[in-house]
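Excluded from the complex is one protein chain; the other protein chains are retained at their positions.
The letters A and B name the chains in turn, as written, and every chain counts its residues from 1.
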Amino acid sequence: MKRIKRRTVLTAVGASVGVGFARRARAVEEVKIGAVFPLSGNAAAIGQDARHALETMAEIINGRHNIPMLLGEGGGLSGLGGAKVKLLFADSQNNPQIARSAAERFITQDGVVAVIGSYTSATAVTISQICNRYQIPYISADNSSPSLNRQGLEWFFRPSPTDIDFTKAMFDFFAAIGEKTGEKVQSIAIIHENSVFGSDSAKLQARMAEAAGIKVLANISYQANIPSLSVEAERLRAADADVVMPSSYTSDAILLMRAMHDAGYKPRAIMAQDAGFIDPAFIAAVGPLAEGLLSRSAFAIDAVKQRPAIPAVNALFRNSGANKDLNDLTARELTALQVLGDALNRAKSTNNMALRAALRATDIPGNQTIMPWAGVKFDETGQNIKGNPVILQYQKGQWRAVFPFEIATAAADWHIKR
Amino acid sequence: MVERAGRALLSRRRRELLLGAVVLALLAALPLGVSGAYLRGLIVLALLYAGLSQAWNILGGYCGQISLGHALYFGIGAYTSALLFTRAGLSPFIGMFAGGLLSGLSAFLVGIPCFRLSGHYYAIATIVIGMMAALLASNWDFINAAQGITIPFHGEAWRNLQFRTAVLPFHYVMLVYAALMWLIAWVIEGSRWGFYWRAVKDDVTAARSLGVSIYPSKLAAAAISGAATGIGGALYAQYVGFIDPESAFDLSLSVLIALPAVVGGIGTLWGPLLGAAVLIPVQQLSVAWFGSAAGGIDLMVYGALIMVLALSRPEGLVSFFHGRARQEAVDHG
Partner (left out) sequence: MSPALILQVAIGGILMGLLYAVVAAGLTLIFGLMNVVNFAHGALLMAAMYATWLIHRSTGLDPLLQLPLVAALLFGTGVAIYRVLIARTLQIRVNGAMVQIFTTFGLSIFLVGLAQLVFGSDFQSINASFLGGRTLAFGAVVLPLPLVASGVVSLLVFLALFRLSRTEFGRALEATREDFEAVALIGVDRDRIFGIGWGIGAAAVGIAGVLLANFYYISPDVGTNFALIAYVAVALGGFGSILGALIAGLVIGLTEALTALVVDPSLKQIGIFLIYLAVLMFRPRGLFGKL
């Protein structure tokens, strides 16, 4: 609040001194970045969190801090003479057409240097396409659909892992934990919503299970936001697989956990495809039922030894109005802006070609971020090749990293023997 | 007496046509006065919805069959054109007619059972059929199920109906679409069919006694309306570059197609255009202005506007312009 006021005063003084001065001062003063997220509708909770995450990173870049990571000292973008990051937000309403025109408005009216988005893959498709036409980078913060970086776009960059990486991590975990404890996964039951996210995830899981010689005892798809999931839970109980693998958003995650409980069914292990299962609202709703739940993630909040920046960043995020801890999605969104800020610094210009060249040359070591990744380095499709996911487990009211073992902060609670 | 009434009608119809030409010319010149791709894009969208809503108006307004399932025809048109373009390399100009044909046929087929239902039963039945289509589309792998279809950019060309950043070509494409829809409505108003449909809408028993075969005339209205909606769907797909079951088959889309005609003036020539000119900018701009603030305000503004317009202008926005429209509507009702 105080900062905004000071800037308003500065601009006003500039304007009174002379128009030319004011214009030049503004050019150095701020770099506009557009953010398109679902801020209303069914996915609004996630969009509103994303907004807080991006605002937190902007605050880190613009303010004065001493956080042990890239751009953690603040003071603006050093490569651009200390220019401040200015975020513009737009509500996509989770609608591809509205997302597209929001991106177009940012580019043509507001002159943003890049666009960040967008949670759902349908909106990411139209935003990335329009950015490509205007030759403005699109930084995909939290879209995990593997098809996005295969569109052949020249202006697409995704620092975070895709569903292929995520699903592979699950099966790597199954293999490793089976080796370690002797309790090998022999069968799984897949349950997923019939959206792009859900069906892609289920297809990958079924394919990777087959490759690993694991039986798929059930592969159930359901319609999102349905009044009841109790029959689905009954079918899972009837399948009685070693591991239940759900892909659901918050609403259905709550319903599914309660329905399985009501059916008197406690799966021996649940390995979730992130999304709803790591939403604090889900944990609040199902309480003790979440104990022992496993999920893939791109982020491990307790890996503070390896990533010392986490506590300070998390504290800033909590105070930004989010009132919750960073999670997989918010951490990825925050990191996306960090990657973009680093590229702007190195580009030393807001020119789109210079910025793309800088993005392509990105090479950030993992310990300069809050993510448990090896680092950030893009391949020719704009996909980060160093973003390795982790497996988390909800233990005694906290998410703990349990895999890969070298960054694990707790041993996995793993008992699948009949 | 009859002759004089006939002559008055003829001269009124000629005046409408003249007014149509003037509005068309103004809309064609509109981009000269509007700068910025975003605002121009907004007009493109408003023109598209003006056309779509006029297509809906043929069945919902002139024929009085309140369909809340037009997303079905929109979706069929959009998917047909998009699939022909991405899989067979056919120009969208061919695709939109193939899509329109299929949509018209499906509207005809849906009409066969549904026109036996009256009033709210018909409206709910169209909702249900639309929802079934949405469910099936998101489970049908041949059309990429929930994944949707991304229409890749094949380079700037009229043949592909794709333009890198220029909005102007789409302005004229949508304008032609909206103008054609308007013209169809104009022709229908003056035709024997239009007379039948008005008769059907106003008084079913009277229409029957006039010897009007109600059922076939409703089916004809449905087929024309469905085909016209399908063409609009094909244009949308090519303009936005991506379609999926949620954006092409959803119930909210059906409402969005009907809304401009209702708000502007149902069963009138100018209602859909006026409604679209007000609703689409309000919807898109309230997202742009309030959407970034605390969520919800954009929805409140949009919802309140619909309520206020529906209550204060029951005959639609056209009643602002024509004192006569009100009188005529009262006479009919």
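In this section, contacts are C-beta pairs under 8 Å (C-beta built on N, C-alpha and C of every residue); 3 or more make two chains touch, one makes a residue touch a chain.
All values derive from a computational prediction rather than experimental measurement.
Check the options B:24, B:127, B:176 or B:214 and report the residue that touches the missing chain.
B:127
Could you tell me which of A:230, A:349 or A:398 touches the chain that is not displayed?
A:230
For the chain left off this view, which of A:154, A:210 or A:262 is in contact with it?
A:262
Using the touch rule from the top, list residues of chain B that touch the missing partner.
Chain B touches the chain not shown through residues 66, 113, 116-121, 123-125, 127-129, 131-132, 135-136, 138-139, 251, 255, 259, 262-263, 266, 294-308, 310-311, 314-316, 326, 329-330, 333.
Extract the touching residues of chain A with respect to the undisplayed chain.
40-42, 44-45, 47-48, 193-194, 220-223, 225-228, 230-232, 234-235, 238, 250-251, 254-255, 258, 261-264, 279, 281-282, 284-287
Rule of thumb we're sticking to: only the chains that are shown with their structure count from here on.
When the C-alpha atoms of chain A and chain B are each averaged to a single point, how far apart are the two points in Å?
38
Of all residues in chain A, which touch chain B in the complex?
Those in contact with chain B are residues 39-40, 44, 47-48, 88-91, 93, 95-98, 100-102, 104-105, 107-109, 122, 125-126, 129-130, 132-134, 147, 151-152, 194-196, 198-200, 221, 223.
For the complex, give me every residue of chain B touching chain A.
That would be residues 36-38, 41-42, 45, 135, 138-139, 145-148, 150, 152-153, 164-165, 236, 240-244, 246-247, 284, 287-288, 291-292, 295-296, 298-299 of chain B.
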